[in-house]
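Note that one protein chain of the assembly has been removed; the remaining protein chains are unaltered in position.
Let's turn to chain A:
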Amino acid sequence: MTTTSTAEHRARTATAKPMIECRNVQKYYGDYHALRGIDLTIRESEFFSLLGPSGCGKTTLLRTIAGFEDISSGVVLIDGQDMQDVPANRRPTNMVFQSYAIFPHLTVAENVGFGLRRDPRSKAEKAAAVEEALAMVGLKGYGARASHALSGGQRQRVALARALILKPKVLLLDEPLSALDRKMREQMQVELIKLQRQVGITFVLVTHDQEEALVMSDRIAVMFDGQIAQLDGPEALYARPTSRRVANFIGVMNFLPAHVLGETASGVEVDVPGLGRVEIPMSNVSKSDPGDEGPTVGFRPEAVSLVAPGQPQQSRATAGVIDEVVYYGDMTYYDVRLDGSASADGRARPVRIAMRNVFGREVQDVGTRTNVSWSPGSLVLFR
């Protein structure tokens, strides 16, 4: 196996043929509108994530792709074929369930070989296929074990092997890591990426964990209320969310009210109390979600930094007072009241700033006056 870089992989999948196409997919449960017109194209060999809070419709969408739920209207195509009248047991998809759904009365090998029951191959060939699938997920030699005696991580691997042995065109994963502890989860994230690159199958992952989605996916669809709010690669999603809701769901973002002064050729000129006048590049301007509070400028806690007076700083700087300090070991979070950012009631809403605790950098104290440095390219404008 040759390892391809993530960049190469993404460049290749970006132009690959569509594997799953959803066109205006609607789903009602009685009066409840669970999917409100999903339009989505997932490409061959892509690691795709559906990310959103519980109840946003992501699992429903996954289950309509798998064929467990009928759609009320719209079209689902898999590899160019309309799935309208194709039941789940005949779709070229296999699923890894949240609970793994390992059959407790069967051994590991019987579980993995379950889908081969109708396969015309000989017994020996099937056994070899099972052994190969187990080796692929790192469970070589576990075939004879009772499946109920496995740990959570091992059950997950059995579920993966059981689904992948059928060589589906699409592997669907429903919150597959949510039952694992943190260490195991991080390990499985890396293994899942490797496995996906190795088998080259389209993976569709459902998760409510933004970090998990950012780590593993080539592209992510963020869903709220049965709709896709934003569909982008992990970096774009994190750096340039198109709505405050997406920005809030993925990581932490500071918001400051902004007054739009006018548009220029390259961006939008705004005045932000606390930051001053700044031109925000067009690529960072989103018109989707102004909300009640009017135009807002947003930035990530790590996009700004504390600078002791006299230290070199990024292109722009402002000043403020440290309001609160939260020490995390590798990071320290500071809440800083920026000078001139006071709202109508006279109190400044603090902004959160994250600083890595590198050697030699002292943790600042509450009440300290500090300079805050930032660059205009790291700001996003919601108007």
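Criterion: a residue touches a chain if its C-beta (ideal position, glycine included) is under 8 Å from a C-beta of that chain, and two chains touch if they have at least 3 such contacts; residues count from 1.
As a convention for this text, contacts and distances are computed from a predicted model.
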| item | value |
| --- | --- |
| Which of "Thiol reductant ABC exporter subunit CydD", "Xanthine dehydrogenase small subunit", "Spermidine/putrescine transport system permease protein" or "Glycosyltransferase RgtA/B/C/D-like domain-containing protein" matches, in UniProt, the chain that is not displayed | "Spermidine/putrescine transport system permease protein" |
| Touching the absent chain when the full complex is considered, from A:Ser45, A:Thr60 or A:Asn94 | A:Asn94 |
| Candidate in contact with the missing chain, chosen from A:Gly115, A:Gly138 or A:Gly152 | A:Gly115 |
| Touch residues of chain A, complete complex, unshown partner | 66, 68, 88-90, 93-95, 97-99, 101, 103-105, 114-115, 117-118, 146-149, 162-163, 166 |
